[in-house]
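The other protein chains are all here in position, but one chain of the complex has been omitted.
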């Protein structure tokens, strides 16, 4: 950590600060420059998170040198983490496509979609049983009934299932029915929920909050790993900007950035990330070209009748065509699908 | 709701859409313009939230006419809501200042601060017992012990207490100790938590998410009101932008906007909204001038030793001086403090 | 255009508004709904841009039906525009790569880079002679001397040249030396500059402003086309968000969005869009996969000595390797490079 002093910092202020740093078991290194004195602090930066030095008289600003996360970092683990989802490996050579309806609406429809996406090459089935909805008057999901249909679809197709966990109280239920616990964007900083999934061994897909930085996404993942669960995938699903043509701005530069900073697999959600089905194929292809380890895509045969997010769902035929295109792109970048 | 058709929409597509609208019990009004045909849909817009018309062939876009919230709207209730916090009225002529430490750190310190802010004119004591922290390695709050100290401070000073609810499982505990349940920015769209506090009668202060629109804030409040609890205050605490000199951008235009759209009281948090104590007085004064019903301000006698957010806490003396300035501003806009 | 009235709009207010609409030669269509009266306005929307109806008593809001641009729209011209840059066709099957140094620094260096990028498959040479710099103390470009070197590099390699026009007064000079006039992000809404390049026949590459919407980019392009110059390419180069790991957030969803809305070619700038050379290859590949018509990439053999933006420049060897990868991606999406 580097402490930059104000140009008018007094000797006694500097002395006070130096003593504080020493009292924390850290080593101060003073450099007097032409316009500023700076103090380099050597030792565990974590100690300083609790003791903010910005507040000391004479201090202008404090700059962190190290990333605030450890277990999720590339430095901690150089090789890519491969998460095993009931036999499907996420983070390896194969790009994993998760597909299905936004929400589970009925048994028949789910089974129909599950078979269709399986046939097109999807490796994991998605579907929400508990839905976070901005309006209290919107459809909120089928709950446990939906989970049972997902389980049945898994039995019939062999596709492992990813579904969203919204409420700590539902964790036992989801542990029973789901193969991957999805933590939604709105819960990325629901720290108690993160701790609880950290105490399980279930694979977790953590979605980036719509106004969260990449660093904060990694800090939230750190909550899960530091509680013992290393089976974590990260998902970029669009961030909020001023642009109005798309519902969110899908930040594909998060792919190379996360690949550099962390060993965890990176999944892209072009459906929520754009909010319009017409833009999903282009962004899915771009994601694979940029090095994503997986995609999560909404598919619905009758989007006009979907209970949620029909506007961003692909028809099964469009999904099938997309999968063919994705195979070519994957091959072009040395991956499989 | 207005449905705008594509320039190449066919007669059969229009017919299909018109029949769908009628089948929902709504009335379509067709206008054929020079470049576009549009269909006005008359009836309950809510029906269309479940049946997205965007997805129909031939449709270019759908535009909502009405706000998606009801109970929180000015149209539903013209007069200002006044929330009674154990005798302190929020939303009336008096501007209510809530003050205290970011987190409860020790019994002595809390009592010391409570007495100081009471003396300066604060009407409600703030203090976190459960702290949402981006790092799993940071101080996470004293838990129930902290709540007990808050209760004791209330007994000694007479100040009602506001504290954050992070976890549904803690609700019974907080109902016992707190006078206002704070829902933090990171939980603004934790819809299950909103439902639960909606089932209590406790006053709730709902903070705007750092990337949430004013409309979404109102939708989240609607969750609470629609479950039966009308004792809700809204809090602006800064939104995320590209600016780096402040930690967030405190959106004071939310004050007149909320005053126009809703009957609920509006509180401003200049401490989190700027992230720097030096900017707190200017923004607190601006908030009162713009018509805020209350402020929530962090105060700490030794910010260098605070366990969290020391950088944005005012010293008790600075807070005392600010209160004097705020009284003058309040008077200038026809309010009291 | 749709005018939504306030719930308390009076009959006389409605009458006043209806008369105003008629007096403008437009046709009002009134629909009285359950909660609101709305008026559809049929006729030329442009008339209403000068006469804002929002301001009339009783009006709640006004919603535009049509896009505010014409000549740049897909509706105006269905086929893709192909811009001919001295024989190089931009907007056709071939993906065009423009490469070169950020700024022209010396004759030798420019010739060296020009030969290298030509060999790797670049089709157009980039290089700035006039540089927009945030600091008045930074290198501001070689001016006409730089333009002469670009011309010489063109003669020696056959690569047409793209360079930035910052100042209206430099237009005659640039017309003489450049094959494509680049309008930088900071000048996207320098409307007088747009008008002037609209009066030439030179191909123009218009960069999206860092806080401009896609719609505004199209409006700025409309300035150029409406003055007579249809040789326009659009360039996405990153928008401002709260994310700090990248210098900007490269909005690749602008590719499918622009492809839907306009007939003009779409170029992506991954160098400025990420600000870090390590992220350039992933984003360049993603851009081609998403359907970009071209790329503009910074290349410098000694980035440590570059006068500007060395941090985001690729080494010639890395660029050469990237071009090979791009060829594979282009093929996978049915394009060439």
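Just so it is clear, A, B and C label the chains in written order, and each chain counts residues from 1 on its own.
The rule is short, and it goes like this: a residue touches a chain if its C-beta (ideal position, glycine included) is under 8 Å from a C-beta of that chain, and two chains touch if they have at least 3 such contacts.
All values reported here derive from a predicted model rather than from experimental measurement.
Only one of the listed residues, C:40, C:101, C:160 or C:303, touches the absent chain: C:303. Although one chain is not drawn, the whole complex shows that of B:64, B:199 or B:282 it is B:282 that touches it.
Looking at B:53, B:188 or B:214, the residue that reaches the missing chain in the full complex is B:214. Annotation for chain C: contacts to the undisplayed chain at residues 20, 46, 49-56, 68-69, 132-139, 166-169, 186-187, 189-192, 195, 209-211, 216, 219-220, 222-223, 226-227, 239-240, 303-307, 310-311. The omitted chain makes contact with chain B at the following residues, 211, 213-215, 239-246, 249-253, 255-257, 259-261, 273-274, 278-279, 281-283, 285-291, 325, 328-329, 331-333. Those residues of chain A that touch the chain absent from the view are 2, 4, 7, 29, 31-36, 38, 40, 42-44, 63, 65-66, 75, 240-242.
Throughout what follows, only the chains that are shown with their structure count from here on.
Here the CA centre of chain B is 38 Å from the CA centre of chain C. Looking at chain C, one finds that residues 240-242 touch two or more other chains.
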